[in-house]
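A protein chain is absent from this complex, but the other protein chains hold their places.
Per-chain residue numbering starts at 1, and chain names A and B are given in the order in which the chains are listed.
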Amino acid sequence: MSEENGTLLSVRELRTYFETEDGTVKAVDGVSFELKRGETLGIVGESGSGKSVTNLSLLRLVPQPPGRIVSGEVLFNGEDIFALSEGEMRKIRGKRIAMIFQDPMTSLNPFMRISKQLMEITQLHLGHTRAQAYERAVEMLETVGMPDARTRARSYPHEFSGGMRQRVMIAMALSCEPELLIADEPTTALDVTIQAQILELIKELKRKTGTSVILITHDLGVVAGMTDHIIVMYAGKVFEQATTRELFACPGNPYTKGLLRSVPDPSHEEGTELYQIPGLPPDVARLPPGCPFAPRCERAEEICRREYPPFVQLNHDHHSLCHFAREVYDKSCHERESRKPAQEFTLNAPQSDSPATEQNQ
Amino acid sequence: MLRFIIRRLLVILPMVLLVITIAYALIKLAPGNFYATERGLPEAVERNIRQKYGLDKSWYVQYGKTMWNIMRGDFGFSRKYQDQTVNEILWQAAPVSATLGLTAYLLALTLGLTFGTLAALRQNSALDYGSMAAAMLGISLPNFVLGPLLVLVFALTLFWLPPARWEWWVKIGSGGIPNPRFLLMPAVTLAALYTAYIARLTRSGMLEVLRKDYIRTARAKGLSERQVVIRHALRGGILPVVSFTGPALAFIVAGTVVVERVFAIPGLGNYFINAALNRDAPLLLGITAFVAILVLVFNLLVDIAYAFIDPRIRY
Partner (left out) sequence: MSQQPPSEIEKIPTRNPNESLDKAPTLAPPSTVAAQQKINTPEAIAADQLYGTAPPSNELWQETAGGQLEGTSLWRDAWRRLKKNKFAMLGLIVTGIIIVASLLGPTLLRIATKGTHTYDFIPQQGELVRAMPPSLNHPMGTDPQGRDMLARVLYGGQISLMVGLVSTFVSLLIGVAYGATAGYLGGRVDNLMMRIVDVLFAIPYMMLVIVLLALFEKSLVLLFAALGAISWLTMARIVRGQVLSLKNQEFVEAARSIGVPTWKIILRHLVPNTLGPVIVYATLTVPSVMLQEAFLSYLGLGVQAPRSSWGTLAAEGAQNIAIFPWLIIFPGIVMALTLFSLNFVGDGLRDALDPQMRKV
């Protein structure tokens, strides 16, 4: 992996609000995390948990109005993102931090040839001439496994399948060799078989280029095999934060546990009913005073509805936002012990060979 | 694409004939005659007239003959302007209307696209509200009210512009370059409604496109807002305007009828109304055919343009 193991990105107390008819929506409310060079971070949560907005905030791409970055600090390579001018910011976007979006069907400009969309970015950031940019575009398309790249570069987006378009998006994102790649639900809109291919591709390219990656998803199955760290978000807040292995092994938050249980597990017997967290994600404009997850939480008690929970440190690199974090954590670790050596949940999505994961058992 | 164009051209001919036939049927079914006078004519005179114009023949003979002549491009003599053929009148009047219509059209496109785009980019700003209120006014104010009001203010009160006349500045053939002082007010009057429509269409089209995912992608690439708008948003944003330009021509044609009357401009519209009121069948059919062909061909051109802008369209 990367030689230097310094911090690439540091987000502190980020708050992004939206002004709507129904009041202020605190889409991101005090999110902090760090990302080291060459690492992959997974951000997991249900829809509306603020994971996409968090990442758009990093690039200052939140549409405003109605959106507004209220407070917080984002240091990218030690540089304060929010202090940059719009022009300096543009030099970071696409060049040093690139993004892949959820829906490849709509994320490419339907009126422009693929080649032109790819060329645009290198012409802008690397000062390529048209010819250079074209060669780079073809090269990138070949890298992402586009067959017959040279001829297909001249096609329009609608002439490609969803998987191919996502490959184009990845090619575009990586063509300036960014230090950070943000993939916002890169596989959600794709077929299952294509999903695996795209994830594999991202993984491979990450290994080749040493890019750091933030992978946003609502599917824990996706992050299991790819990430070093995971952040679980709910209602604009970080609910749990841990290394991937630790999080899967000993979740310290009832919400995380619920998410884990709602992933289909092939090791379970057939006919077992798939678990669903009861209720719906909350209306972020009208949050109750206590824990935002309390109305849906199995473990909730009186205090949960009354008081906002603390962000408990469970061990060196594991935090959880819950009144009963320690208890939940101990319980799930215990459960895990007793379940051994039966197949673990994580086994259906094999762990990456990342050395960054710390052992806590 | 070529097949599409040929197919469409083949459709245009029967459609023009259909329009002419409808107009023809209306003329034939309507009571009254072009030669009728207040006092009535002696029977012998009437019989002679009917014979001269072939009106004594059965209807299908008349229809067949008329259609045959029209297809050869011969509309015959006007009944009202006895010494002029319809083609001569068209040749005289069409450049006037075309100049007026084209000026208004370009005016509407320029202003409409500019203000529509600006309004969309500065949504909810004073500029946005101002343009949209003006556009709404443009849609709500009939051109025959707007025209006289302009005359009242600029010609009769401020004496900046001459009230109602038409003059070629430089004459080329039967057309030429019009005197802009005479052209200005009619063109503005005619353009008002379409400017308003186009501005509203552009604004809503741009707003819709600016919300699209690919615009976010373009921003994430690091393009400046100007590049995002010009390279990525504009194309999709003006698509509704492009599809409006087809029907717009038909509206402009109708608009010229009024504007020419308000400003006493000797264009096709004026001839058309007079032909209808005088039951001048050849002239009426001639103008109808001319305009129908114009509008249909223009619609075809718009469809072709659309396919060039939007690569997803395949004919």
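Following the convention adopted for this analysis, a contact is a pair of C-beta atoms (placed from the backbone, for glycine too) under 8 Å apart; a residue touches a chain by one contact, two chains touch by 3 or more.
Model, not experiment: these values are computed from the prediction.
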Omitted-chain contact residue, chosen from A:19, A:139 or A:159: A:19
Sole contact to the chain not displayed, among A:218, A:305 or A:331: A:218
Residues of chain B (touch criterion as defined above) contacting the omitted chain: 11, 15, 19, 22-23, 26-27, 29-32, 123-124, 132, 136-137, 139-145, 147-149, 151-152, 156, 197, 200-201, 203-204, 207-208, 211, 240, 246-247, 250-251, 253-254, 257-258, 261-262, 272-273, 276-277, 279, 284, 287-288, 291-292, 295-296, 299
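In this text, only the chains that are shown with their structure count from here on.
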Centre-to-centre distance between chain B and chain A (centres being mean Cα positions), rounded to whole Å: 55
Residues of chain A defined as touching chain B within the complex: 59, 61, 90-95, 98-99, 101, 103, 106-112, 120-121, 124-125, 156, 158, 169, 172
Partner chain A, residues of chain B touching it in the complex: 212-214, 216-224, 231-232, 235-236, 309-312
